[in-house]
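Note that this complex is displayed minus one protein chain, with the remaining chains in position.
Let's look at subunit A:
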């Protein structure tokens, strides 16, 4: 973009700059910061996202895309919602965690069958045994021979809050 003072336009998708030094729009996250954040928070190697591009639309909503697009793009959606930025604690989307959470190595909380069902139903639960970081965690459970991410949890004061959106909550059986 060639504007003297480019601003974030909530009506269109704009590609994230490579690095903070390339930033032209105030407050916009850079690709490097996004990759660093996933690496630092969840131990996901940046190479996992090598072929993907990242886009901002609206205030801080970052999308991940694996195709060809113009920059900027005036379309309804590009890829999938990935990360909420422009706030003190960046927040991964449940969809991003579902899609890429299997690559995570840190801040992953493995739930037992009963905990997993409560989490999927959107319930908060006491989990004082967690001795890792506070903040956003990836909640997983054992299914069909491996751990699979269920969604994003927020861990504060010995409690795991399910931040599974209302429309995605489900009453599921406890599978021992």
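Methods note: a residue touches a chain if its C-beta (ideal position, glycine included) is under 8 Å from a C-beta of that chain, and two chains touch if they have at least 3 such contacts; residues count from 1.
To be clear about the criterion, contacts and distances are computed from a predicted model.
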| note | Answer for the undisplayed chain, UniProt naming, from "nitrogenase", "Oxidoreductase", "RNA methylase, NOL1/NOP2/sun family protein" or "Methanogenesis marker 5 protein", is "RNA methylase, NOL1/NOP2/sun family protein"
| message | With the missing chain put back, one of A:59, A:114, A:156 or A:170 would touch it. Which one? | response | A:170
| So which of A:78, A:111, A:139 or A:160 would be touching the chain we can't see? | A:78
| remark: It is residues of subunit A that touch the chain not shown, namely 51-52, 64-70, 73-81, 95, 98-99, 120, 143-145, 148-150, 167-168, 170-173, 175
